[in-house]
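Here the complex is missing one protein chain, while the rest keep their positions.
Which chain is which? They are A, B and C, in the order written, and residues in each are numbered from 1.
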Amino acid sequence: MCIVRSFGIIGGDKRQIYLARSLSDQGYSVLATGFERAGDTVSCSIDEAIGRSDAVIFPLPCVADDKSVNAPFADNKIFLTDSVTDELCKRLVFAGMSGRLISAYPKLKSARIYDYAARDDFAVRNAVPTAEGALELAMREYDGAVFGSRSLVTGFGRIGKFLARRLQSLGSEVTVCARKASDLAFIESMGCHAVSFADFKTAHDYDLIFNTVPALIFDRALLDNTDRTALLIDLASLPGGIDLEYARGLGMNAHRALGLPGKCAPKSAGEIIKKTVLSIIEEVNR
Amino acid sequence: MCIVRSFGIIGGDKRQIYLARSLSDQGYSVLATGFERAGDTVSCSIDEAIGRSDAVIFPLPCVADDKSVNAPFADNKIFLTDSVTDELCKRLVFAGMSGRLISAYPKLKSARIYDYAARDDFAVRNAVPTAEGALELAMREYDGAVFGSRSLVTGFGRIGKFLARRLQSLGSEVTVCARKASDLAFIESMGCHAVSFADFKTAHDYDLIFNTVPALIFDRALLDNTDRTALLIDLASLPGGIDLEYARGLGMNAHRALGLPGKCAPKSAGEIIKKTVLSIIEEVNR
Amino acid sequence: MCIVRSFGIIGGDKRQIYLARSLSDQGYSVLATGFERAGDTVSCSIDEAIGRSDAVIFPLPCVADDKSVNAPFADNKIFLTDSVTDELCKRLVFAGMSGRLISAYPKLKSARIYDYAARDDFAVRNAVPTAEGALELAMREYDGAVFGSRSLVTGFGRIGKFLARRLQSLGSEVTVCARKASDLAFIESMGCHAVSFADFKTAHDYDLIFNTVPALIFDRALLDNTDRTALLIDLASLPGGIDLEYARGLGMNAHRALGLPGKCAPKSAGEIIKKTVLSIIEEVNR
Partner (left out) sequence: MCIVRSFGIIGGDKRQIYLARSLSDQGYSVLATGFERAGDTVSCSIDEAIGRSDAVIFPLPCVADDKSVNAPFADNKIFLTDSVTDELCKRLVFAGMSGRLISAYPKLKSARIYDYAARDDFAVRNAVPTAEGALELAMREYDGAVFGSRSLVTGFGRIGKFLARRLQSLGSEVTVCARKASDLAFIESMGCHAVSFADFKTAHDYDLIFNTVPALIFDRALLDNTDRTALLIDLASLPGGIDLEYARGLGMNAHRALGLPGKCAPKSAGEIIKKTVLSIIEEVNR
């Protein structure tokens, strides 16, 4: 049984500031390090933040290529000393993309490290601020209203599902492109139009196009058959699914949008990290 | 390449009548047999219905235990003669639960039979009239309005998803019970309350309870910890997930609801058979 | 300042039973009379029910033509004696269609009687169970699912608004017929189709038709130009807005649906009476 009453927050951006605040609001004792430049967030030394905490949370991603902790608000780069890694091995450690942490500090192989960002529930929850961020971007870049627009979402994973629902609820006429017959049936049963990738050779009459598939869907051939007036937003992780350069060459308004939860809704993103970390602790104790 | 211009409809209930009508409206030539008592539906002989058609559709389920075709509107029982099965082997045949057809008429092993009811897209599409039928039953049996009610859905498969969304859109405060952490995250991200089956020992403060899980969820222990005023509706296939007898013994209003698409919305159910059959033909020709 | 701690409930149907229960759950002392045949509802004498209460609630409608209180669950007819009316004059009295009560018992002219059923907020709240009841009826009578149907609502008052929204959220393609240009603009801005009554001469391609206008909209001429397969539901107060007899003569499935909150959702209807009565008391005390 792991009783966690206190958390050390080691670096990170606004998400971790909100994470710290939310944990504190929920009654946990919280010590943060690496936020010297973040205004009203109190920072202590890393030794204190770890030494006085039952569990430690690193950001997403946890470390940079030079092995420093990802801490944009820190006065100085944060590296983990041997005494710090020794202390970490005695605690529950949470990190986003934890593999990088272990590569950088091999001693941590023996630590109990949980990668919150690798979990499905984390990805599901982040699909909500991602869908909202995509909506915000579309609202900013598109000269019309979402209401009355015609939109296309390629891919029907988590983000595709939440995004299609939001577009629909704001009054857009939504088409979703998917592969599986059961997904196509689900899409139609939601009240959207469904198009099979097998039949997807042209993209006409859409005002807003969102790609969520991490494979080159909008290649040159398809872009040649897409209306120039469509707004293109690529939400897929790199290398993405839209040939943005070619699209811009055609005069299209095309955007890559990555890391939206952290950029558009760091408060929610921080609360999602909190929920995931607390779920992991609960599962560990089950 | 299978070009299908004409369909023979062999028996079935109102679903197949609507199927015939919908195919005909779409321009197909349709011949039906086994609808003598169905009022304004024109019936011909089975030989004609099969002999003059490119494809033949049997109902869901296709045959009864006595090998007769499931044809409640027929004047007489319909059995397949050898000449009929020979003809069927030359055509595309569609049937619901086609295994029963082949068991009853082993000669059909060599026929090209497609079981539309076994497909995922068929099940997904039928989840919509199932959810509506459950809603209709709840509206009829519950003394309050769905708006302002508190409802519980156990299980987050197709039916659970569509039902939860409908309850929510009508203004019920919805809780969904599921097993996987990612499903629980999805449920919360839809704006519903999520409860893990691991923590599900009592069911208090719900007005409407719908079970969709085909395993005994509401056993005696749980029913003893469920409010007596709750309306219970079991949507799970037999043997179901609610101990209905015990629930009724406790004075609860408890219902089993099976085959809702055919009972509550045969027109939609028939159109879903049509869509599935046409999808299969399209895939065959791809 | 009227401090009301106890209510006397004088007759009524299931709505008043739920009203009594809901007041009691909220901490009020409640005495009911006229529910002898209502199973588990405790009835006392009318003298006691009035004598020991700060306020008294009559049902909707409050009295019948023979001056007896509307009390379908009473063992005997309830008439108000002089001593009862004297007592009523000392209390806050709430009644639905209170004019009838005063006509029947003119002494009550000097009582402080509030007609909860005459208030706009009461009518607005009842539009929700009315819309749900209409939906339930449509689901029962229509062979298809609401999802994927095409529906028409004539009139854009309270009921029209709530009904159109519900049909839309269940996946029907909704058209609303209204008179004012601003209403037509609102309807389109909700994502429905709008038709002006000025242009409304035919009603083709609708599966479900709901009338909410208390004027003869669907007269013979219009019914002659309405598809025979449409389901017709008249929600308008008498004499209604559909020539039901003529419609049935044409072979159409046509229904008058009145008093839906009381019939379909007496629990909600009772809670709405409670909310309205409590609002009136609050306003009186302001």
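The rule we apply is simple: a contact is a pair of C-beta atoms (placed from the backbone, for glycine too) under 8 Å apart; a residue touches a chain by one contact, two chains touch by 3 or more.
Keep in mind the model is a prediction, meaning the values are calculated, not measured.
Within the whole complex, the absent chain has one touching residue among A:Gly99, A:Gly144 or A:Gly249, and that is A:Gly144. Among the residues A:Pro59, A:Gly160 or A:Pro266, only A:Pro266 touches the chain that is left out of the figure. When the full complex is taken into account, the listed residue touching the unshown chain is C:Ala185, out of C:Ala185, C:Ala221 or C:Val284.
Counting over the whole complex, chain B has residues 147, 171, 189, 191 touching the chain that is not drawn. Where chain A meets the omitted chain, the residues involved are 14, 18, 128-129, 132-133, 135-136, 139-140, 142-148, 166, 169-171, 264-268, 271.
Interface residues of chain C facing the missing partner chain: 119-125, 127-128, 158, 162, 180-182, 184-186, 188-189, 198, 279, 283, 286.
Just so it is clear, only the chains that are shown with their structure count from here on.
Spacing of chain B relative to chain C, judged by their CA centroids, is 35 angstrom.
Centre-to-centre separation of chain A and chain B, using mean CA positions: 38 Å.
Under the contact definition stated at the top, the residues of chain A that touch 2 or more other chains are 189.
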